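With one protein chain removed, the remaining protein chains of the complex are shown where they sit.
Chain naming follows the written order as A, B and C, and within any one chain the residues start at number 1.
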Amino acid sequence: MTALLPRRGLAQILALIVILAVDRVVSPQFFDLRLQDGRLFGSLIDVLNRGTPVALLSLGMVLVIATRGIDLSVGAVMAIAGAIAASLADTHSLAVVLAAALGAGLICGLWNGFLVAVLGMQPIVATLILMVAGRGIAQLITEGRIVTFSSPDLVWLGNGSVLGLPVPVVITLGMLILTGAVVRGSALGLLIEATGGNARASELAGVGTRAMILSVYVWCGVCAALAGVIAAADIMGADANNAGLWLELDAILAVVIGGTSLFGGRFSLVLAVLGALIIQTMNTGILLSGYPPEFNLLVKAVVVLTVLLLQSPKLTGFAGISARLRRTKA
Amino acid sequence: AELTIGFSQIGSESGWRAAETSVSKQEAAKRKVNLKIADAQQKQENQIKAIRSFIAQNVDAIFLAPVVSTGWDSVLKEAKEAKIPVVLLDRDIDPSGKELYLTAVTSDSVHEGEVAGDWLAKTVGAKACNIVELQGTVGASVATNRKKGFDTAIAKHANLKVVRSQTGDFTRAKGKEVMESFIKAEGGGKNICAVYAHNDDMMVGAIQAMKEAGLKPGKDILTVSIDAVPDIFKAMVAGEANATVELTPNMAGPALDAVAAFKGKGTVPPKWIQTESKLYTAADDPQKIYDSKKGLGY
Amino acid sequence: MRGLPPALITAIVLVAGFAACAVQFPNIASTRVVGNLLTDNAFLGIVAAGMTFVIISGGIDLSVGSVIGFTTVFVALAIERWGMPPLVAFVAVLALSAAFGAAMGAVIHVFDLPPFIVTLAGMFLARGASFLLSTESIPITAPIYSTVSDFALRLPGGGRLTAIAIIMLAIVIGGALLLHLTRFGANVYALGGSRTTASLMGVAVGKMTVKIYMLSSLLAGIAGIVFSFYTSAGYSLSAVGVELETIAAVVIGGTLLTGGQGSVIGTFLGVLIQGLIQTYINFDGTLSSWWTKIATGILLFAFIALQQGLVALARRPLAKSAGAAT
């Protein structure tokens, strides 16, 4: 269970606190929470809720990146799953809808995994193929329009609440626990980290590296599909052209902010999700600040760089703290 | 002989755009015109490439829905050299290119913003009103113009004020997210009197956000947006939306007629065929309009 | 791979693809289309040349699309609003973009941060900066623009080799020479092999990193100027998503994303393959927006799969002949 706990997450937590504090400054009511119609209501909840798609994506992405891969197609897979869910929602039961949408994600993941693990393509181009074509497939399903639905079950997935928390947040939490249990409860985590750390050596040690690679892409596809269903449920419609657009970059960013190296190896699920939260906290802060939208990207750039610099081993202050921490643990 | 026309379409970034494409196809089929549509995926480079390849294929005319107003001079000059007439659809290009195209069938997006603003001013009357604005994609000319028109319209009324303005990227999801934060930032929505969205999709998202916050869109908060896509009429039927300004998806019809006349009899059409920016409110039998628009491919 | 260099394989793929397209649409096999291919992809060819250096060195540069956007806006404003002579504006913007690249390289090296993310921040920064300059598109009316865009060498058969196509070809050739014939080029490969090893062997890794990103941004700046010639305008949203197209072109051209291998010529061929896919789809003209995307994906897959197949084939005869020897 080592990497499930934010053992090395000090920098990330600190970054989150700083950004939250800045948000508080630009928007004094940021921490206000109230209960309305049985659900919590406030900016903090928005952060959690709006952060779910990227958090879900990053759950799959972090595993892919741990094997030294990358998946650019997650945004497109979101669109496909959303489109499927929306077109089936009013005629089928929730179980069928979910099975179809997640099944589509699984197939997309298999395809990516096949290209990378079996055909040996470089992950970035292999998944670029589905990134381009996948959105087309999604639009093919919706024929370019926004397919709306009113199935209360599916809408509940996007807008309902459990114990005051929005359903998407609960689902994401569940997925985090599930993924953590599967990955760290079995030997998967170790074997994935070994594959990413040195694929040749792992193969020689008897690790089925192809199977590892295939399975992480499949999981990534499933996570993306779930994110797509939630995104569609949120707006009660599937917007094939815009659902998940550019979210792959946010997901990768979340993973890297979460301290996982793009060169594979060690990964942390919790920190990846924390990375997604950091990004969303910043986004929500930007929206609340009231600055003109022309500034959005500049603010984003500055924040991203600052968060990364906080983590940089070269910045002495931090190296000192984390080294001391490690020493006390040892 | 049957006419072959190449249409460089921007993409399918919104329901409205999809409708424009499918209406264009219908209109072309009606007139037995062979319409070749090249989809540029929102990229000017692709549009230029498409026009070049239309020229290489020697089509009879080219329709262009320009993604941006500038940068068409040299490729349109090539078309002119090849004696292929060009018709602009939906959006205009920079004035310097006036002699390079036959005619432009467009609406005036500044005017659309004005219509929306005027409606709001009239509806609010003398009461003070804080408006929040959902902008289109930063840098998109339609967004800039619709903002400009709206600002001009409300500038005449000191009681109207835009208190917050953020981009919702023309999408439902972002419209909803931005509206959520507007509500938080403006005292749970109590300080907001009206929402103006640069397109209906964002408004549909915003309406959901308001409902989830326990507000009554259309009553507590007025809404006005642009495009007149079917879903906004559905919201009007439910009393959750107040007004929309139509941008007709049928730009190709008039354009095809103009080209046919020009090719047939040599009639030179006027430089600008302006489409109507019609305002629809709950008083206009939204259910009927919804039904009539539903099949158009939005 | 030992038998056939990857660039040659890409060339074979390109020729085969071109022939296949020409069979279906005979018009494609004309100097006009070939000329268009070069002109329309001029800016892509230029950024891709720079990206090749970055990727061979084991990095990646996501900021190039935004730098192009920024350049067009800056140039347009400088010429049209601030009254700068065009050449001065060019020099200024190139200096700016080179400095921007150098800064990214420095951050990557000094703080030991992943290039993917640093240049992603660079992408936000450059795009954000161009929004601040102007969100409207600005037409450029300076006479040099019409001179340059009107200039073209006529090719037999009605094709035109335009000024920007010539600039691109020159940069590709220059880039290839720089990469293969100079010490700088050798060091780029060295960095891609292993940064630590290169450093142990005495390569000034920090300086090289700065220079490589500087080169990439500089070429993105030139691509931006070319783009502004191409469209005679500056627009903050131009070249969105170009970074991915560029990376795809580089990789299709046989460069390894993990670094250490690749060539500028291969990249150039990769750019042409992408242009060919686009041309094919435009010639077809019946594809809806979604089928356009799907077809692009399928063609991309076909080209890459063909290439992989050829690479595998190129390896096999070698093993066989070696086997025959024993």
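Going forward, contacts are C-beta pairs under 8 Å (C-beta built on N, C-alpha and C of every residue); 3 or more make two chains touch, one makes a residue touch a chain.
By our rule, contacts and distances are computed from a predicted model.
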| Omitted chain, identified by the protein name its UniProt record gives, among "Monovalent cation/H+ antiporter subunit A", "Acyl-CoA dehydrogenase", "1,2-phenylacetyl-CoA epoxidase subunit A" or "Monosaccharide-transporting ATPase" | "Monosaccharide-transporting ATPase"
| request: With touch as defined up top, name the shown chains that contact the chain not shown. | output: A, C
| From the list A:L48, A:L191 or A:C223, which touches the chain that is not on show? | A:L191
| remark: Where A:G42, A:G208 or A:G290 are the choices, the one touching the absent chain is A:G208
| message | Using the touch definition from the top, which of C:P86, C:P139, C:G192 or C:G270 touches the missing chain? | response | C:G192
| From C:L120, C:V203 or C:A220, residue that would touch the chain that is not displayed | C:V203
| request: Would you write out the residues of chain C that touch the absent chain, in ascending order? | output: 2, 181-183, 185-187, 189-190, 192-194, 196-204, 260-261, 319-326
| field | Touching residues (missing chain, whole complex) on chain A | value | 1, 185-188, 190-191, 193-194, 197-198, 200-208, 265-266, 323, 326-327, 330
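Following the convention adopted for this analysis, only the chains that are shown with their structure count from here on.
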| note | Per the C-alpha centroid definition, the whole-Å distance linking chain A and chain B comes out as 33
| task | Give, as an integer number of Å, the spacing between the C-alpha centres of chain C and chain A. | result | 30
| note | By the touch definition above, chain B meets two or more other chains at residues 11-12, 18, 21, 138
| request: List, in ascending order, every residue of chain A touching at least 2 other chains. | output: 139, 143-144, 294, 296
| request: Over in the complex, which chain B residues touch chain A? Could you list them? | output: 11-15, 17-19, 21-22, 135, 138, 164-167, 169-174, 176-178, 180-182, 184-185, 187, 201, 204-205, 208, 212-214, 231, 297-298
| request: Under the touch definition given earlier, write down the residues of chain B that touch chain C in their complex. | output: 6, 9, 11-12, 18, 21, 36-39, 41-46, 48-50, 52-54, 56-57, 68-74, 94, 96, 137-141, 144
| task | Could you pull out which chain C residues touch chain A in their complex? | result | 107, 110-114, 116-118, 120-122, 124-125, 127-129, 131-132, 135, 244, 247-248, 251-252, 256-258, 288-298, 300-301, 304-305, 308
